[in-house]
Structures are given as structure tokens and as C-alpha cells.
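Of the protein chains in this complex, one is absent; all others appear in place.
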């Protein structure tokens, strides 16, 4: 299999790269990025060329392509990627571009095909990407040179990552080994999509990621706070007196959860390597407030049928985060994944997907409105925060302020971003 | 008459031109253009500056300005051109810009004026462009220096072409001599507009032109295929067995048509010079399927009154194509013209105009819905193809694939484009 990296584009030559390095040099530890990183068109093209085209990008889960011929598509900048389950039931990815005159092959976010037939001139490809038929092609043309361009793909615990580069970062195997034990009990391969919502936020993708990396703003999420402990992200000494009762409840719930996990051989403690590797990640199981089962108003389960072979609904949430673009919560009764995809320098798509056991029946085992309520509201609240921040950092005199301790992971994300961009700009 | 070419613009200096030449050098014969040619803003500005501002551009027909004072306007990039029938019944063209403070003079696509009066400060020009009156202008100002700027204009068989350059390509006279015998029997000067539809396609103008230059995709045009022979564009040896009956029908219809043309002294065979001259063109008369008369579901005529002095409805279509931006079909009962005009790097206006005999009565001799049905559907189908292609070629790894034999004229168009751009970039 030959993978093809992006061609050099005339738009992103050395003047923009030196400017990028100058801007990154102005970033101070413990503070956010200079405003240009969120607002400048040329720097955004470098984000696409140097980061999104070279890192592993989350695109969805195996549950979105359950049968042979099922596909999903995502846009990474101007690149459309088609993720397809082939006739051998393997999941693979291709550039969604006909090898003839370049028409996009499929135009929906999800669908199903027998072969992949270009709508323009009927060039026909197998689900393995081989060109099977092209009408009236000159005799002697070597069809084997005209197969769809493959895109590197790796499944981690049912989550699908692709990489547009010819030489994807190799450490995803190490990350998979560390993360899969946390995700495996939820058996993503035996789930189905209960709901999917696309929300476009009016801000740069990094603001969306930074927003997600702290709960310092969680006063703005009343629905989420029904089950998120209000002391999330605080060190022991940081807990204010008014939150002491909630924190004691949290400590007790954590003890209970640890025991339940030990009894079932499910890993529990945080594993994190956010800065020093291409696939910056974090995974941990944490207790939820209230009944401790799911993202409902009282914390009780939202789906009657539990995932995989789980026998206990009160397992909190295993939360997985990977850079540049995913976080996901794995609960006993459902999984919710979030894919962050850049649309423009100041617009970002957040695709949220709720997954339930493949045998769960809508209307019997779960109600879609109830299942999706908390995160729909939370996403909209976050979109408003991101929009306000995008507009504020556009002021040319904006100077990043200091992070507080609850923003430790934001700092880690920003540091990871700066390191990756420096590495890639220097290649 | 002094014609004025475009001023040099600071935006399109030598770095962009060298990049253009680099990109054009990557084009391989028999394949489409590199993706940047369709997606890059700076290259699009060079299309406007080096091609659209220097070649002859189709803007409409004499039938759209039937009376003295009637005008039409088209936008060629940021330039609005006003085509006007003057008080001597001659058709002329002007920049649609007041010589005072630059207000656009007329703001509709079609209209009628006595004099041309700027709405801002009432500066008043004759239909010959001379400044007749400007209130309170300083005494002694030489009005003769403040007439409207003329634009070169040439009528070919009733089709109106303009050229924004001061030194328009001279070969349009040769082309006119070759083409007019095909168009003259349809007497465009004795037609009227029955309908006009503006459609904006979400793709670069070159994709719109390439789409039109082949019927390799005509399976996607069910309405058009009622009268387009399905073997259009195929050489004898390329006709597949399943299309043999249709092809035999085609050969018979061609023989019939040739005879009918000979009897009436109407030229029939293809004349084509698509690559080697500024006004790349092709003209030919071809049979239609079914009744062979018009673009209807069964091929029978759509307008009772035939054009000019024609006495025979079954005359197929004389098809005229000229680069960069026009194709038109001349039938016994009507003419349909297509003007392609760039709106943005990824948006293109297609203006379709149906013309019938000036004495034909709507509701009696023709029905507008029936007259326009086939090409309305066909245009929308083509717009979808163009949109898919625009999005696909935006992938930076897109490499143009090989043209097939039915795409010979697409190859010719692209070669013409490359040659013209190289010539103009080197001036």
C-alpha cells in the first residue's frame, strides 16, 4: 500500500513559516497562544498543512460503518476522506476523489455502496479502492495505477483515526495498547448510532479544544453539573469551603467506583501523556454525581440495555481525550464521541455521536431526546463561549493572560500544539 | 475610437505570474489541469486579468437589444459592460461607469434608456457615449474627454462579443466568415427573447466549460438524451454493441439531414479550430434523435413559427461553440444560447437564453415551460457535476487522470487555455 502525502502548495512557503515560528516564539508558558494563532488565515492554512495533514485525526467509530459497503465521510480542510467497510469487513479509508477528473465520489456524511461509482462519468471502484471499470478508456491504460488513493487508518478500541500523511506518527500503537483496556469493556463494535448532531462553532478549532480541556467554566453548564462533580479538576487544597460537601460525595463515589472496577478487572486510574508525543492523550475512569450511572438529570441510566457484557450500571465515565481533535465518554449504558473538525479559521464543526448497544430498541430501551439532552445543551453553551473568545482575541492588543490551576490541561494542549508545529515547520 | 485596456493592478505582479507558469508547466497532455487552476484565488485573478480582459467574450445576442436605447449588462469579473443599441440602431458597448465619481450607470441586466443618466449626480450621456450635460461642471471643462469608455464589440451571426482589451484579437473576422453561413438561416436579428434563466454553478468557470465539451457524462442527462443520440462523440469503432441500433438511427438521420441542407444551401460539416487561435471555435450541424426537429421529449418542434425563412422543421441543430465562454444551438424553431461568466474562483454564472421568431406568440405558437424544460433540467444536472468536481479537485493530492476519446474537445479547451495564458503572461 502506497500512501500519498499532501503536495506542497505555493500558498504556504517560507515567509508564512517564519512568521509562524515568530508568533509561536511569543507564546509564554502558562498562558494561551497569541491571538493571531486563532484569527490569521495564513496561519490557519499552516495548521491544515503542518498539523491536520500530518497527525492522526479522529473521524468516527466502527459503529458508524457496521456493514460491508457502509461509509462515512469527513472533511479535513479541503480534503474529503471516505471511511468504508470493505467486502472483507475491514475498515479502510480513501481520498473521496475520482482518479479521472477529480469529482467527489460520495457527497453524504453516511451511506452505503456496492461498488464506488463516480456519478460524473461512471468510473467504478471496488470497496478495496481498485478501479474496476472506466468506459472507453484508451486501450492499454494500466488500471492498477488509477485506484483510489488510500489514507492511513487505525482503529483504537473501536474509534477510527486517519492520517493524511504518507508517514503517519508511529506512536499510535503505543497509545492503543495503553487506552484499549479502558474502552474494550464498552464493546464499541457491538454498538449502533442512536443520534448524531453536527454543530458549527464560530471560532477557531483550538478554542474548541481548549474550551473542552477545563471545567473552570462549568458554572456555565447547568445540565452537565447534575452529574459532573463541581470540584472536577481541583486539587485537594483548592476545594473551596462551599464545595466541601460535594467534594466529600465525590471522594466516596470514587472509592466505590475503584472497587467496582477492581472487581471486574477494569482499569481505573488516569494515564496521560498530553505533551511529549504526537498522539497526545489522556484516559481515566471517573465517578459521576447523583446515581452515578449516566448523563441524566439525576445520574440514573438512560439506556436499559448495558453495553458489551457489563453487569453494573454504576461505572461512571471512562473519558478518553486525544489531540488534535477528540474526546469521548464511555459509560455503562452508552458512549458519546466528539469529533472536532476545522471548517475555516473562525469556524469549527463539532460532530457529536451517541452510541448504544446494537440490540437496544429506541422507544423501549432508550429515548433519543433524553439520551442527547445534556450534551446538546452543553455543546451549545460551549459554542457561545468559543464565539465570544474568537471575537475577543481578534483585538490586536490582546495579550494572553495566565492560566489558573484548573486549566492545567489547556496549558498542556497549547504546549503540545506549539511543539508539533515547530517540529513540522522545521522538517 | 480609443479603446482602453485594464490598468495594471498591484495584486497580480510577477510572483503570481511565475507561479502560474509553474502550475501550467505541470499540466500533462491528455489530462486535465492541476487542481490549483480551479481553486486558487490568485490564479483566478490572473484568469480575469490575462484571459477574460483580453479575449473576445460572448455577452448575448442582438435580439436582447431590439430597439434603439435598449441595453443589456454583463459582469466580467469586477467589470460591468453595458451593451446598447444606439440611436442609429448600431449595437455598441461601454464600461458601465460614470466618468465623474464612478457610479455604476445602470443596475439591471436589461432595460431601455433615452439618454444614459447617472442616478447619482445626473451626468447625462448620449447613446453614443458622449457626455451631453454635467450640472455645475467648472467652466471650460472639455466634455469630449469625459465620454463613456468604449468597449470593443463584434456581432457574429447575431451573437454579440465584446473585448475589454485595447487591442482585441483580430482573428474574430476570420471566425465570423467561417461561422456566419451556419447561423444566418436562423436570422437571429428577427428573433425575440422567449425566456432567460441565470444559474450560478458552485465551481470554477473552466469546469463549466469542460463539462460542456463532452457527452461522456450524458447518462446523467435523461431529458437531453431524448434527442441527443447516445453515441454522440464516439468514433465508429467505439460504438458499443448495445448502442448499435441507436447509432444506425443516427447515421440514417445524418444522411437525411445532409440532403436537406444541400437542397437549401445550408452548410453542414464540422469546422473547428479549437486550439491554435485566440477565438477557439467549432461549428457543425448535427441530426437530432426522434422527430429530429427540436429539444422536446419526442424531438418534435416546440415553436409553431419557424425561424427566418426556413421551410423545414427537421434541420437538427447547428451547434456553435467558442472559447472562452459560449455555446449555442440553432434549430429550425428556436435558438438557445449559453453565456458562461466567472463570479468567483468557485462560482460561475450560466445565463441561458431561448430565442424564437419575433412574430411567434406565446401561448399560441409556443409554451415557455415546454420550450425551456430540457435545458433547465440539463443545466441543473451539469451544475451538480461541476459542484462535485470543484470540491474534489480542492484536495491538494488530486492528480488529473487521463481523458478518454470522447473527451477530445475537453483536451482541446484545456490546451487552448494553457496556450493563451502562457502567451499573455509572457507579454
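Assorted remarks:
Labels for the chains are A and B, by order of writing; each one numbers its residues from 1.
To be clear about the criterion, a residue touches a chain if its C-beta (ideal position, glycine included) is under 8 Å from a C-beta of that chain, and two chains touch if they have at least 3 such contacts.
Just so it is clear, the model here is predicted, and its values are computed rather than measured.
Considering B:146, B:178 or B:368, the position touching the chain not shown turns out to be B:146 (whole complex). From the options B:46, B:62, B:83 or B:134, the residue with contact to the unseen chain in the full assembly is B:134. When the omitted chain is restored, the residue from A:245, A:363 or A:396 that touches it is A:396. Only one of B:43, B:57, B:83 or B:97 touches the absent chain when the whole complex is considered: B:97. Touch with the hidden chain on the side of chain B covers residues 4-7, 9-11, 78-80, 95-105, 107, 119-122, 134-138, 141, 146, 149. Residue-level contact of chain A with the missing chain is found at 19, 22-23, 32, 35-36, 39-40, 210, 216-217, 219-220, 234, 238, 384-385, 388-389, 391-402, 404-406.
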